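Of the protein chains in this complex, all but one are displayed in their positions.
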Amino acid sequence: MPASISPMLETHPHRSSHPEDVARCADAAFACVEACKVCADACLSEERVSLLTSCIRLNLDCAEVCAATGSVVLRIGRTDPQPLQAQLAACIEACRDCPDECRRHAATHAHCRLCAEACDACRAACETMMATMRHAGESEADTR
Amino acid sequence: MPASISPMLETHPHRSSHPEDVARCADAAFACVEACKVCADACLSEERVSLLTSCIRLNLDCAEVCAATGSVVLRIGRTDPQPLQAQLAACIEACRDCPDECRRHAATHAHCRLCAEACDACRAACETMMATMRHAGESEADTR
Amino acid sequence: MPASISPMLETHPHRSSHPEDVARCADAAFACVEACKVCADACLSEERVSLLTSCIRLNLDCAEVCAATGSVVLRIGRTDPQPLQAQLAACIEACRDCPDECRRHAATHAHCRLCAEACDACRAACETMMATMRHAGESEADTR
Partner (left out) sequence: MPASISPMLETHPHRSSHPEDVARCADAAFACVEACKVCADACLSEERVSLLTSCIRLNLDCAEVCAATGSVVLRIGRTDPQPLQAQLAACIEACRDCPDECRRHAATHAHCRLCAEACDACRAACETMMATMRHAGESEADTR
């Protein structure tokens, strides 16, 4: 399935050398924002909310970090890869910590299980994007 | 096509009386965030960027307003409808002004055309959500 | 005390006709974002968190709405006042609902009391900004 933001990226005057990775990363990041927001709110509705405060905090952290990442990755007209690479690294970390906690509650709370899956997908998309950028940087260095 | 966040909403302990409207509204809002961010960045890459500054500003406004809306609408455990209704109204306005400007450039810039479509879809989803809430409020008042 | 963002606004090529109102509104909005985030996190650390879930939700709503408002109000190069006016209205509503709930816990939780004060300040700054814009619009209409 093509990423939903792909058709827009094709209309950008600056053609990304890896538009599908950008689109998948952005879509996964915003899907993770949505999942983390729902998980936090669902945890607040659980009877034993006091056992879920770490989960809620990591959900909120992850949502904010992913929103920044999704926004930064879409700015494909950039010439400077550093801000994106650093934000991808932060996102990979947030998308490791949040599902680690979510999975402790996955058996009893389905929203935690689904949230962990959204985080995993986002982390994988960020790692792919990171690898693509590193590879592109190396290729560029080779041809100098 | 079901909204992508729908399965998560079904796992929320508080069952929304209109989960599909919530999910469509959130998905449309975050899709519009993505579209507006790409349109702003694409405008910055156009040769005649000086003619597109209003478009860029409205893109950025719309992205920020839609991000807040998408976040607020997903908080379905709420008991107080006011913050959501007011934010939906702001989002409907942002999703009217941005495409009005985008459409002035749609013939020459495909990203403006696609961004306008994303705004339209978000506005429609917000209007549906607003109507659903108003109807729910009236039904509730009737049964008192 | 002059608003902290005032010196930057004075360097903007487009001179706002009411720069101090803009600066105060933006500063109050981001101060409210900070207060709401701290209040939500402090509520999560309270022993009886299950009694504070409405407060946490309204904190999170208010933080997101204020962040959008602060961003939109700073875009003083705009020509189109509508998106800002609609977002100010949403912010005034969020900054009414959140402190209403916070004040129910103000006697026992000082963070709720301080958060309510930050919301009040933000609402007042938004109302001033709204009145200034309305007045500016009327003056402009008079001179046509």
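Here the chain labels run A, B and C in written order, and each chain numbers its own residues starting at 1.
Operating definition for what follows: contacts are C-beta pairs under 8 Å (C-beta built on N, C-alpha and C of every residue); 3 or more make two chains touch, one makes a residue touch a chain.
This structure is a prediction, so every number in the text was calculated from the model and none was measured.
Novice: One chain isn't shown here. Among C:R24, C:K37 or C:R57, which residue touches it?
Specialist: C:K37
Novice: Kindly state which of the options A:L58, A:C102, A:C115 or A:M130 is in contact with the chain not pictured.
Specialist: That would be A:L58, which touches the missing chain.
Novice: Go through subunit C and note every residue touching the omitted chain.
Specialist: 4-5, 7-9, 11-14, 26-27, 30-31, 33-35, 37-39, 41-42, 44-47, 63, 67, 70-71, 74-77, 109-111, 114-115, 118
Novice: Could you list which residues of subunit A touch the chain missing from the display?
Specialist: Within subunit A, the residues that touch the unshown chain are 53-54, 57-58, 60-62, 64-65, 67-68, 71-72, 75, 77-80, 82-87, 89-90, 92-94, 96-98, 101.
Novice: What residues on subunit B make contact with the chain left out of this view?
Specialist: 40-41, 44-45, 47, 49-50, 53, 56-57, 60
Definition applied: only the chains that are shown with their structure count from here on.
Novice: What whole-number Å value describes the gap between the mean CA coordinates of subunit B and subunit C?
Specialist: 21
Novice: Give me the residues of subunit C that touch two or more other chains.
Specialist: Expected reply: 53, 57, 60.
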